[in-house]
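A single protein chain has been omitted from the complex, and every remaining protein chain is retained in its original position.
We just call them A, B and C in the order they show up, numbering each chain from 1.
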Amino acid sequence: MTVKVAINGYGTIGKRVADAVASQDDMEVIGVVKTRPSFEARMALEKGYALYAASKENIDDFKKSKIEVSGTIGDMLDKADIVIDATPGDTGEEYKKLYEKHGLKAIWQGGEDHELTGFSFNSEANYGDALGRQFARVVSCNTTGLVRVLYALDSAYGVKKARVTLMRRAADPGDIKTGPINALVPDPIKLPSHHGPDVNSILPDIDITTMAVKISTTLMHLHGLNIELKKACGEDDIIKMFSARPRIRLVSSKDKIKSTAEAMELAKDMGRPRGDMWENVVWKDSIAFNKGELYFFQAIHQESDVVPENIDAIRALMEMEKDGMRSIKKTNKALGILAPKDTA
Amino acid sequence: MTVKVAINGYGTIGKRVADAVASQDDMEVIGVVKTRPSFEARMALEKGYALYAASKENIDDFKKSKIEVSGTIGDMLDKADIVIDATPGDTGEEYKKLYEKHGLKAIWQGGEDHELTGFSFNSEANYGDALGRQFARVVSCNTTGLVRVLYALDSAYGVKKARVTLMRRAADPGDIKTGPINALVPDPIKLPSHHGPDVNSILPDIDITTMAVKISTTLMHLHGLNIELKKACGEDDIIKMFSARPRIRLVSSKDKIKSTAEAMELAKDMGRPRGDMWENVVWKDSIAFNKGELYFFQAIHQESDVVPENIDAIRALMEMEKDGMRSIKKTNKALGILAPKDTA
Amino acid sequence: MTVKVAINGYGTIGKRVADAVASQDDMEVIGVVKTRPSFEARMALEKGYALYAASKENIDDFKKSKIEVSGTIGDMLDKADIVIDATPGDTGEEYKKLYEKHGLKAIWQGGEDHELTGFSFNSEANYGDALGRQFARVVSCNTTGLVRVLYALDSAYGVKKARVTLMRRAADPGDIKTGPINALVPDPIKLPSHHGPDVNSILPDIDITTMAVKISTTLMHLHGLNIELKKACGEDDIIKMFSARPRIRLVSSKDKIKSTAEAMELAKDMGRPRGDMWENVVWKDSIAFNKGELYFFQAIHQESDVVPENIDAIRALMEMEKDGMRSIKKTNKALGILAPKDTA
Partner (left out) sequence: MTVKVAINGYGTIGKRVADAVASQDDMEVIGVVKTRPSFEARMALEKGYALYAASKENIDDFKKSKIEVSGTIGDMLDKADIVIDATPGDTGEEYKKLYEKHGLKAIWQGGEDHELTGFSFNSEANYGDALGRQFARVVSCNTTGLVRVLYALDSAYGVKKARVTLMRRAADPGDIKTGPINALVPDPIKLPSHHGPDVNSILPDIDITTMAVKISTTLMHLHGLNIELKKACGEDDIIKMFSARPRIRLVSSKDKIKSTAEAMELAKDMGRPRGDMWENVVWKDSIAFNKGELYFFQAIHQESDVVPENIDAIRALMEMEKDGMRSIKKTNKALGILAPKDTA
């Protein structure tokens, strides 16, 4: 029997998780919640998802727009085994009570605090600890990207200290309200940024300090990483080790991938839905040891890297699969995340 | 038997035409030409296209990058019935001789002059005139977008005069070299722009004047149109008439599509390959008569709107289908261009 | 004796008008109002302007920031002859009552509706009608730019019809909150835009229709103009006529001014304060007749083109000068707006 997944919030993350759930053979989308009529609501229906209004008051809006809804969020939750909360944030506590009332398991996104669920999730780092839990939080796109490489490095060579500069895309591609149009915005100005402690919510023993800047671009975040390792190793060791990870994609400037723009072009050429890049994009030719410390660049697709983690989190909370790596492989296969045949 | 199509130039347009050819049941891709190794070349191979080098000198480069090539362009042309030339331009005359030597039919893109082939093509406006020709040019993205609406308006109500401001995206999303980063660039400064005469290469009797500006954006072109019609009609007539056209997609700001960014988001949500939008995106709620003249906005996806026109052009030159509208419908169906179920 | 000018609102427009007032020999700044502490407030003090808080509640904020204020807005208004209202808008009615209570004349900006004052002002078009009025509104940057060229053309050759596409910078250079970062946004989507009627608030007999688009750039607005004239004339006539206007600056792409970016670079090279360009920047080599209609491009510096108009409006309301052109020349001379010696 397939697990019934409800999606509360059908925006950037919600719509992607819905499609990813629909692509798995052990779970199904039993409904999605949208607050207001929009092209996204119409597309949900065209894809065959049952659409629910966030509240009774919104039903009329949908009717006026000739968009058919199957009821309100409560109707959807009655049919679900687990809910993915992809609402805009700051509604965590309120919805938590609602999900508890319906006796549901639930997964939130990185916009919520660790404290809401008391458990922060990453497929590779702590799948086992999530088994059977009622609530979990999939950490943000940036934290997910950091945990993937730091967990891998720490497991293999031990991370003594990590210093990371996060260059953040200031708005998603479909967002026309948010700036800046032409500026670099240190954010937060008061250092360090929250990303380090957020990594520690999953990997408590990593010594990490982060700085973050908002930038006039929409495509991807870019991380500049400096890492001191405990065990000696070489650039080729790091490349080999990253190549073996399930959600790191090595690319090379020799293949004409020199920027976040070309990394996105690659995702489009790979036929990815919405041009998404679920993996960390690590530049193979940026991996370098300098004065004994490791440096490299990675790009993170803020709209999609947490999507496969949500799928694995469903399996962990529902105890559909005890072994994390088996869940990761199953998710990857269904989505089509395959190791590249070759890179320069 | 399927028609064998060779693709010379596997960049923005070439790779999209290749995939579109592959999606049709009456034609096949027998090879694609790439000048230098790159991730795009690797992807061509992963998709199963035979890859050819532009010249012997390039073969070593591919070998060094461990990218397998099946020979040079000449080898590919030997196997083809027709070639799509999607090279960067200014190579028209040279390649024309090569195609003639191989006794091939050929289709160029809008970067070449009308004079190269003596015939400029648009599926809806002059399919019949293209039947059996050896050479044709599919006009540029902007001209294709203009011809689609002007042909429709002229057929239904007669176009007395058209004045259009073209706000052009200055670079494609994957292009990191071209600016401006923050400016508006009238281009050409000397008015009018070439787009009006280019429309006349297909619709010689339309009185049209155009102005064009290059803009710090990568997503789509935007056209602001002012049109004087010969016959009286109302806004609803225009909406109804555009709705019935095969490659015009009406959208509405009431559905939260208010910009080129959200038009691209729609294409992604529709599951379009690479997030492409093959149709003109016309804002239904921008269609307005003011002091007797028609005004509206349309967005044109520069990377993809000429793709279905290339497919139809192949059918016309190869005389695979005598009726233009039947070819258009066949192309649209294979690509998945369907009329929207509903719009606000 | 010099006229005492109070400035309510010391942001983009207010601070520029303050400096422009200070540069004239027949008026002086008696104070400026700022709501909250900021570097702009500190700079006001460094320039020697008396600083007033918008209300008593704000005074503490300034104290905490160690910024000295001379009182609240009421204290400032007691000392003034006339007030420039450069507040963010939507506060028009409220402040109007306050100014009336203080028996003051007042000038608002284009963010307010025509109805607030019943009189919209442009130095060249209707200075005489403003003489002695209590209240006036200086129209917006875009409308000011349009009125300057349309008034000139109408006076010389008669404007039969004007169709204008306004490509608007979406945010000012110092604004980091407003987007879009990468999009073209028709705004309003429902045509025509309000700019035409706003021109008619000053030039009621001009037949004009406008379309407007918000764009990912911060520097200047760009207008693409199509104009049908009543009397026949040539391109050289238009150039000569524009050259003689006091606030039109002809530039040429032959001088390497090809965009709004280079127009701003010119202003910087001219030593303009804040790199401002008070004049309409009209591309001489864009002026063209096509099929009997006039076309040209002009760039409008949204932060500063209304500044000299505010100065003239002060003189008109205060009846310091009866003749509009004499006020314009006096303002221009004090600011340093001189005809260019040469252009290509």
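Just so we're on the same page, a residue touches a chain if its C-beta (ideal position, glycine included) is under 8 Å from a C-beta of that chain, and two chains touch if they have at least 3 such contacts.
Note that the structure is a prediction, hence the values are computed from the model and not measured.
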Which is it among A:H102, A:H194, A:K258 or A:K329 that touches the chain not included here?
A:K258
Out of A:K231, A:K291 or A:K341, which residue would touch the omitted chain in the full complex?
A:K291
Touching the hidden chain, out of C:G275, C:P308 or C:G324, is C:G275
Can you name the residues of subunit B that touch the chain not displayed here?
170-171, 173, 175-183, 185, 216-218
Spell out, residue by residue, where the missing chain touches subunit C.
15, 36-40, 42-43, 46, 65-67, 173-176, 181-182, 219, 251, 254-259, 261-262, 264-266, 268-271, 273-275, 340-344
Using the touch rule from the top, list residues of subunit A that touch the missing partner.
163, 165, 167, 169, 180, 182-187, 189-192, 207, 209, 211, 213, 215-220, 222, 224, 226, 253, 258-262, 283, 285-286, 288, 290-291, 293, 295-297, 299
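The rule is simple: only the chains that are shown with their structure count from here on.
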Answer with same or different: of all residue numbers used at the interface between subunit B and subunit C, are over half used by both copies?
same
Please tell me the distance, in whole Å, between the geometric centres of subunit A and subunit C computed from their C-alpha atoms.
47
Expressed in whole Å, how far the mean CA point of subunit A lies from that of subunit B is 35
Between subunit B and subunit C, centroid-to-centroid distance (C-alpha), Å
42
Quick check on subunit A: which residues sit in contact with 2+ other chains?
173, 175-176, 181-182
